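Take a look at the following structure, please.
One protein chain is absent from this view; the other protein chains keep their places.
We call the chains A, B and C, going by the order they appear; numbering starts again at 1 in every chain.
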Amino acid sequence: MSNSEILARLTEILEQRKAAEAGSSYVAGLYAKGLDAILKKIGEEATETVMAAKDVAASETSDNKGKLVYEVADLWFHTMVLLAQQGLSADDVLNELARRFGVSGLEEKAARKQKT
Amino acid sequence: MSNSEILARLTEILEQRKAAEAGSSYVAGLYAKGLDAILKKIGEEATETVMAAKDVAASETSDNKGKLVYEVADLWFHTMVLLAQQGLSADDVLNELARRFGVSGLEEKAARKQKT
Amino acid sequence: MSNSEILARLTEILEQRKAAEAGSSYVAGLYAKGLDAILKKIGEEATETVMAAKDVAASETSDNKGKLVYEVADLWFHTMVLLAQQGLSADDVLNELARRFGVSGLEEKAARKQKT
Partner (left out) sequence: MSNSEILARLTEILEQRKAAEAGSSYVAGLYAKGLDAILKKIGEEATETVMAAKDVAASETSDNKGKLVYEVADLWFHTMVLLAQQGLSADDVLNELARRFGVSGLEEKAARKQKT
């Protein structure tokens, strides 16, 4: 599967789960619990990403890099659940990132935001 | 630009910035400040994502949806800076998500993790 | 100053700052920026607390313990700004903690919340 296929397939699955019963899957359960449950997971996964990155930095081996990738995947996944719940998708996020490229360069945009 | 091209192009830029001088761009500045500065941004952007989502939920209009996309884009962007700093990339994250699909289904994996 | 005097004095100062001009102090500036600016700081300081604790754990010396205390102080301070902005104070938080003690024991309460 190519990268864009992965995000597209994941988006599709997240849409399908909206019609599923709460007990039928982890994501259907999250939708049923509602927005706060999803946001709580995002806070949790961001914290776990920070901890995993600190573990990588403290370690002399590369053993913890897989853990970092795992946590970032969890974070992206739960932001995609949030987007789906709000009628949005990874496409909107990628378009926003592309817009920052296209118009005036990604970094200039980011830098300008910093100054706000 | 297709979605996979956006992530590929962004990955490329983030790699190039590693060789750049700290003052030359926002990302080069973040690399120079080091890991903690990048992680602090991830904590910040996760918090802003949560706040933007609560604003969408509290609002009757769809005006805040753009803000939510903006904040998730910021969050993804800064996790990509973290990945690049650690010699990783969005590809590793997407492969991890694909692995969860391929083996036994994404949701089963997520559900199993929950029970741990 | 005793501990309860410290919290009382800090509460008093945070109240006084509400009437001050935005430019007159850091806290007056935070009030003027509004709720989201305060919440963003709370997310930031929580992340910095997590990072400082990981640094303590990774270090063989006790040099980082001061940093951890510093970050927790920042986190408590900004939650007190939030409480003041909402017409609440540290007293309300301490009463809530006392309530958990008095009724059925703090830990039982915490444990029960976990199961919810």
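What we mean here is this: a residue touches a chain if its C-beta (ideal position, glycine included) is under 8 Å from a C-beta of that chain, and two chains touch if they have at least 3 such contacts.
None of these values were measured; they are calculated from a predicted model.
K.L.:
Just checking the interface: what residues of chain B touch the absent partner chain?
P.N.:
These residues of chain B touch the chain that is not shown: 46-47, 50-51, 54-55, 57-58.
K.L.:
If the missing chain were put back, which residues of chain A would it touch?
P.N.:
For chain A, the residues touching the absent chain are 36, 39-40, 42-44, 46-48, 50-51.
K.L.:
Even though one chain is hidden, which residues of chain C still touch it in the full complex?
P.N.:
Interface residues of chain C facing the absent chain: 1-4, 6-10, 13, 17, 25-27, 35, 38-39, 42-43, 46-47, 49-50, 53-54, 56-57, 65, 68-70, 72-77, 79, 82-83, 86-88, 90-94, 96-98, 100-102, 106-108, 110-111, 113-114.
To be clear about the criterion, only the chains that are shown with their structure count from here on.
K.L.:
Just curious, how far off is chain B from chain A if you go by their C-alpha centres, in Å?
P.N.:
Each chain's C-alpha centroid was found; their separation is 7 Å.
K.L.:
Rounded to the nearest whole Å, what is the centre-to-centre distance of chain B and chain C, using the mean of the C-alpha atoms as each centre?
P.N.:
Roughly 28 Å, centre to centre.
K.L.:
Any chance you could list the residues of chain B touching two or more other chains?
P.N.:
39, 42-43, 46-47, 50, in rising order.
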